[in-house]
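Of the protein chains in this complex, all but one are displayed in their positions.
Up next is chain A:
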Amino acid sequence: MSKLGNLGARLHRGEVGYDFVGNRKIWYGVSILITLAAILGLTVRGLNMGIEFQGGAVFTTPKTSVSVAQAETFAEDSAGHQAVVQKLGTGGLRIQIAGVDTGKADQIKDQLAKDLSVDSEKINADLVGPSWGEQVASKAWQGLAIFMVLVVIYLAIAFEWRMAVAALVALIHDITITTGIYALVGFEVTPGTVIGLLTILGYSLYDTVVVFDSLKEQTKDLTKQTRWTYSDVANRSINSTLVRSINTTVVALLPVAGLLFIGGGFLGAGTLNDISLSLFVGLAAGAYSSIFIATPLVADLKEREPQMKALKKRVLAKRAQAAAAEEPLDDSAAGNPDDFEPDDAAPAVVGQRHQPASRTRGRGRPSGKRR
């Protein structure tokens, strides 16, 4: 089968695997850096709010021979306001004029039609009052808040509160990063962007939930054994759902990419483009956070439980013992005597169900699992 298929098999058997939980500090660091950059971008540069948020008019003309600079002059003359003109892929122009009210826009449109010698009926006009964008955005925030509360409650019931907290952190992380990228790159924020952002909610959580589900399943009888700590199992859950995560993300990103490039390529700017751009950024961030942030965070929180602490102690003790006993026998993956960090102990995957595999792993390991 394809390479990824093989990888899936090897991940499943634990021949390869990445120690997501053990290396969580690195990834927390990375995320904090990105988040800081995002916040910095937001505060320093601010978001480039589109015309929908300031009020104004956007006209889209059919193909015309008038140059951008000329059109700009026309637009500014007729509106008395600053105008921004872009050439579209179709040969038409997109003329944005901020600050005009909806009543006056009709005159401007007629004037423009005359100046550009196109039929007024063929000009698309998007006139926005100054408070509309705000309303859309404030409703969106309201929706976001309600959704977050509900989802935390739901996850706390379906899983447990730690997972709910971790999922929430991951979600906020994704949204911060996405808005941060918007601020840093200076993409225009439109209602379409807001839609994209809101979808990320669902998607980011969707991804996280799948990992959590596997985590929950695998940690069911955790305290009854002494072989694995919670972190080990968490790591295994991530690795065993890794192929799915990759597949899902690819499958989700492919249509969005299609949308982005079609939206951009065919139509210049437009709703399609706005939505897909924020989706693209957000989906990528969502896939990253569910693997690198959410689950390690759960492990972190969980290991604080007295029960889990006790388990960890037992596991470590047993490993130390095993290491002492098996040292001469060469392969003792579970013991991992060369491990500094104890949680790191079973970086590779392998479930309880694969207990014998611990032997194997010694051999598989050098190839892949040690970071």
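The rule is short, and it goes like this: contacts are C-beta pairs under 8 Å (C-beta built on N, C-alpha and C of every residue); 3 or more make two chains touch, one makes a residue touch a chain; residues count from 1.
Just so we're on the same page, contacts and distances are computed from a predicted model.
Trainee: Assuming one chain is omitted from the figure, identify its UniProt name from "Iron complex transport system substrate-binding protein", "Protein translocase subunit SecD", "Sulfite reductase subunit C" or "Methylamine utilization protein".
Mentor: "Protein translocase subunit SecD"
Trainee: Pick out which of A:38, A:105, A:281 or A:315 touches the chain that's been left out of the picture.
Mentor: Among A:38, A:105, A:281 or A:315, only A:105 touches the chain that is not shown.
Trainee: From the listed residues A:23, A:96 or A:214, report the one that touches the chain absent from this view.
Mentor: A:214
Trainee: Looking at A:205, A:238, A:281 or A:322, which residue reaches the missing chain?
Mentor: The one listed residue touching the chain not shown is A:205.
Trainee: Mind pulling the chain A residues that touch the left-out chain?
Mentor: On the side of chain A, residues 1-2, 4-6, 8-10, 12-13, 52, 60, 62, 90, 102-103, 105-106, 121-129, 131-132, 135-136, 139-140, 142-143, 146-147, 150-151, 154-155, 158, 191-192, 194-195, 198-199, 201-203, 205-206, 209-210, 213-214, 217, 240-241, 243-244, 247-248, 250-259, 261-263, 266-267, 270-272, 275-276, 279, 353-354, 356-357, 359-360 touch the unshown chain.
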